[in-house]
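Read through the structure below, which is laid out as structure tokens, and then see the notes.
Left out: one protein chain. Kept in place: all the others.
As written, the chain order gives the labels A and B, with residue 1 at the start of each chain.
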Amino acid sequence: MTDAKKGLSRRTLLKTGAAATGVSLFNINHVWSQDVIYDGGVFDADGAVLNIAGWGGYWEETQNKLVLDQFQKDFNCQVRYDSTFPWFPKYVAAGPENPPFAMNNWNMPEMFKTAGAGDYFMDVSEVRANVPNTSELWDFSMQTGIGITWAFSRYCYVFRTDVGITPKSFKDFWLPDYSGKRGTYITSNTLQMMFFMAACDQFGSGETDFEAGYKAMKDAMPMKISDFTGNMATLVERGEVNIAVQSDAEALLQKEKGVPVDLYYWDEYKGILTQTQTISKYADPMSKKLSFALLNRMLAPEFQSGFADTFWMRPTNKNAVLPEKMTALGVANTADATEGLHIPNWSAYLVDEIDIVETTNEIFGS
Amino acid sequence: MTDLTGGSPTPRQRPSWLSPNLWWLVIPAILFILLFFLIPVLSLFASSFDKAMPGQITFQGNFSWNNYERIFSRSLYYTAIWRSVWLGATVAGVCLVIGYPLAFIIARTFRAGTATLLTILVLSSMQLDMVIRLYGLMVLMGDKGLINTGLIALGITSEPLPLMYNEVGVIVGLVQVTLPFMVLSLIGSIRSINPALEEAARSLGSSRWHVMRTITWPLSLPGIYAGTLLVFALAISSYVVPALMGGWKVITLPIHIYQQIAEVGRWQFGAAVATLLFLTSLFAMALYVVALRRNAGGRV
Partner (left out) sequence: MDDINPIPFTFRIIAVVALMVLLVPVLIVVLAGLNSGEYLTFPPEGFSLRWIENFFTSPTFLPAFKLSFGLALATTIISTILGTLASIFLTRSTSKAREILRGLFFLPVVLPGVVLGLALYVFFIWSDVGLARSLAGLIIGHVLVTMPFVIATVTASLVDFDLSVEEAARSLGATPFQAFWKVTLPLITPGISAGSIFAFIVSFGQFELTLFLSTPDLQTLPLAIYSSLRYAFEPTAAAAGIFAICLVTVSTLISTRLSNLKKLLSRR
């Protein structure tokens, strides 16, 4: 344990050191907390490296194509992209002053968990001051206070149209006809967290009425439990699952590919699956400045429209134009369409997360 | 091993020149394990006695038994211990039974081509990414998989058999993944048995099975020992297979560990489960080795 102790004391020293200078010297001497200002223009980063994290695979390829390749040329920098989820342990292993990534794309629960573990992320007000395109966003996209939501999708059930049942309400998932053919996810998947809270809300007194949620999960057994959306898509495609919790982006994609499925949107509880970017508070100044610039590009209407075209995800920029294939299916980017969208109370969920995970595992495993 | 050819069970005499300067051979490996395995892992075990604090990874020094108390107060965890051991032992047994004949054929066939072909088949099954191979198994064993579709079409059953999303699925998945390790461990030691021994016994009138039982099998014990231990260890520590094939009905210790560390962020509690898995598995293997030694009369 000698190493652990050494690491701890060094880290503690750093922390107190940073705090002390922060107070007495107005951030002047410390690289981590230096103020950086960005005005939206292009600058030469002189080959600097920007560490960012986001989803891998096709997602990463799309990011490269739509924004990162050009960004690296324009700003003369090198973007290092880490797609090895989970990122939360990497942050806590390194500590707030030594963030592994300057910028990170999250689903909300993990982001809040990281934020709860230490002073990792820059406040949204500072981001807003330095990223001009934030002025064009819908309000809900800055609601978290620690990150900027740049894309989202709505929750729905994806159901097979060839089994003769059409769900008409959130509770139709529990129809006896669907027994053994229902699909949801493991507890670490945001879709399951959201489904659980929606069930708490619909069957109980509100989204944090966890007892009602447990009962609903019990009543829905037997279910097929999947760990990620791609796997669920195959289960639905092969007909092993007839109704599944899904994000509309994934479900629309599947529908477009010709699988006999349709969507039921949860109108009773309009939770959204968000993609949110954080900027690390103690990243070095150049990384911060590059992060502002990159985020500014990701909030631009052109990028968001392009992204919607590939991933069927909705933009958060008011001026982004949706691709025709989405508007044809009734998706719109208007004040009305974003009316009533709901970001759940993740802090309340996280307080009880351990119990929720254990109890849900017991239900799934029974 | 020389006792069989030499006739007397005296321990092998080692020439004096071999022993004194042997240590330098093993020192690099010891240093490597010490630095990159023992120190990190012992720090991990130490942190399991620390108070569980979500998101806290550094050592705080608040000694407590809380993590272990919690493990033994929820059936979710302590049943997983037994389940993991049971799965590991079953998989090792199944792999030995179905792997031994294949290894024997590869080791003993006279046609070099057959041996090479079979070896390549075994190796190529390992070379395909594990997650994707499990996808292949799902296509085979799911409710609408090839096996169930076939059985229903033949009228043998009307409802799909539950082949997946349960322990059967996990066992088949683990056998699929670990069988090559068993076969490859066995080949070497079967090949090093001098066939002349078997031929001599046969010419003296022993039956084929008798030769197999009294000569071939005991002489391949080093391989059996290595293979079963490897398979057991791989099976008990696997995360991906129970996660994909068990449909969250078969929650094993590695799944709990992954959830606690990567999902809930309770490093210390995850460390406690990991410590327990480690100790359980060591204990099971030690029991096995002792039992095997007794049976093998010190040959292994």
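What we mean here is this: a residue touches a chain if its C-beta (ideal position, glycine included) is under 8 Å from a C-beta of that chain, and two chains touch if they have at least 3 such contacts.
Every value quoted in this text rests on a predicted model; they were computed, and no experiment measured them.
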Among A:Trp55, A:Phe140 or A:Trp174, which residue is in contact with the omitted chain in the full complex?
-> A:Trp55
For the full complex, which residue in A:Ser153, A:Thr229 or A:Asn242 touches the chain that was left out?
-> A:Thr229
Those residues of subunit B that touch the unshown chain are 1-2, 12, 14-15, 17-19, 22-23, 25-26, 28-30, 32-33, 36-37, 39-41, 43-44, 57, 97-102, 104-105, 108-110, 112, 116, 118-137, 139-140, 146, 172, 175-176, 179-181, 183-185, 187-189, 191-193, 195, 198-199, 202, 208-209, 211-212, 222-223, 226, 229-230, 233-234, 236-240, 253-254, 257-258, 261-262, 270-271, 274, 277-278, 281-282, 285
Residues of subunit A in contact with the chain that isn't shown?
-> 3-4, 6-7, 51, 55-61, 64, 80-85, 89-90, 93-94, 100, 228-231, 233-234, 237, 253, 257
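Everything below uses one rule, namely that only the chains that are shown with their structure count from here on.
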Along subunit B, where are the residues that touch subunit A in the complex?
-> 39, 42-43, 46-47, 54-59, 74-76, 135, 138-139, 142-144, 165, 243-244, 247-251, 259, 261-267
Across the complex, what residues on subunit A touch subunit B?
-> 1, 3-5, 7-8, 11, 86, 88-89, 92-93, 95, 113-114, 116-118, 186-188, 224-225, 227, 231, 234-235, 238-240, 353-354, 357-358, 361-362, 364-365
